[in-house]
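My structure is below; once you've seen it, I'll send some questions.
Apart from one protein chain that is not included, each protein chain of the complex appears where it belongs.
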Amino acid sequence: MEQEQLQVSTEILPDGVGVISASGYINNEGGQAVADAVERLLEEGSTTLLVDLSGTRIINSIGISILLEILEKLLDASGRLAFCNLTPTIAKTFEIMGLAQYAGIYPDRETALGALGSHGGA
Amino acid sequence: MEQEQLQVSTEILPDGVGVISASGYINNEGGQAVADAVERLLEEGSTTLLVDLSGTRIINSIGISILLEILEKLLDASGRLAFCNLTPTIAKTFEIMGLAQYAGIYPDRETALGALGSHGGA
Amino acid sequence: MGVELHLPLIPDVELVAAKAVEVVGRDLGMTPEDIESAAVATVEACLNALEHGGNSKILVRVDVVEVEGRRFLQAEVEDHGVGFDPRAVPGAGASRVHGCAAKRGWGLTLIRELMDEVQVRSRPGLTLVTMRKGVGEGR
Partner (left out) sequence: MGVELHLPLIPDVELVAAKAVEVVGRDLGMTPEDIESAAVATVEACLNALEHGGNSKILVRVDVVEVEGRRFLQAEVEDHGVGFDPRAVPGAGASRVHGCAAKRGWGLTLIRELMDEVQVRSRPGLTLVTMRKGVGEGR
């Protein structure tokens, strides 16, 4: 049932990395909700961000386009964006749409945080 | 997407209460999967059981009938069964079908375990 | 401008109808609880139609209707099976776990309890269950 309604939560880890957990349908509203969370974390000074998509099974190209836009904005602010817990289909979509070129894609949160940390966190 | 495929996991708490977490569609297969988990815990000696339905949003009367059967079996073995984290609609269905007469219904896991413990655990 | 579904007898196909109820209900701004009630009732009606509908597909329509100034989500489930006499179906009574427990026969009872208005019309070859849930009202 309501499981496809997007739920977004954010936290800033002790090392300054901002983590956004999003589950549900990433359509235009869903993509916008993630983008809003990115903006909020940016305003709070977090420029290294991880989006955890466990719980997201279905997406559309409009939602992913919005993620591309926010990625562009983050890169302009010299920030970094990574994703983790993508289903194979979502990972493939990120590849096709070029998101994977500019954002790290990691299997899980630990791997992602390790990689983000080792290359210099916030 | 696949979120409606039933997932069942079980654990036996230190005080002997068996906890079954089930999420997904409780249809005949889903109800049977819960019933099988109850049987397994019974065999392992756990007669006080809690079924946590967080993650379950949709059910049908066949699935609930199977829960009624397993409840009967558990009562015959002098066991006890409780449920927690039901949506209002599922709680209502349990009322209508009479499951709520023989099994405790609790808002969350803590409340349920408190109630089960205070009336004598395993 | 509602949703119309033609569903064959395959496992879990009733979830397609549940999803249609969810999407329409959300568009109407119904509460999650009311949407879930309407979805579960629709699932039950689909299961009956699939079980008794013979080999032909069942038809599900999910619409918004206005009756006497009040708006409802309306789900209709139609099958083309042998039909039955709705008045002859005993309401599943208070369940008794021990003894002659009513383990089946809950579908129509649940539908009536979960929806605000229910109408069952049936004759050989055409059974139509019409269910309505009010928009913007709790129960």
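Residue numbering begins at 1 within each chain, and the chains themselves are lettered A, B and C in the order written.
Everything below uses one rule, namely that a residue touches a chain if its C-beta (ideal position, glycine included) is under 8 Å from a C-beta of that chain, and two chains touch if they have at least 3 such contacts.
Since we're looking at a predicted model, the values are computed, not measured.
Within the whole complex, the absent chain has one touching residue among C:Asp27, C:Glu51, C:Glu66 or C:Glu117, and that is C:Asp27.
The chain not shown here is touched by just one of A:Val8, A:Leu42, A:Ile62 or A:Ile105, and that residue is A:Ile62.
Although one chain is hidden here, its contacts on chain A can still be listed: residues 4, 25, 27, 57-62, 64-65, 68-69, 71-72, 75, 87-90, 92-93, 96-99, 101-102. Even with one chain removed from view, chain C keeps its contact list with that chain: residues 1-13, 15-16, 19-20, 23-24, 26-27, 57.
As a working rule, only the chains that are shown with their structure count from here on.
Taking the mean Cα position of each chain as its centre, A sits at the greatest distance from chain C.
Taking the mean of the C-alpha atoms as each chain's centre, chain B and chain C sit 26 Å apart.
Here the spacing of chain A and chain B, counted between their Cα centres, is 36 Å. For chain B, the set of residues touching two or more other chains reads 4, 57-58.
Shown for chain C are the residues that touch two or more other chains, namely 18, 32, 36, 39.
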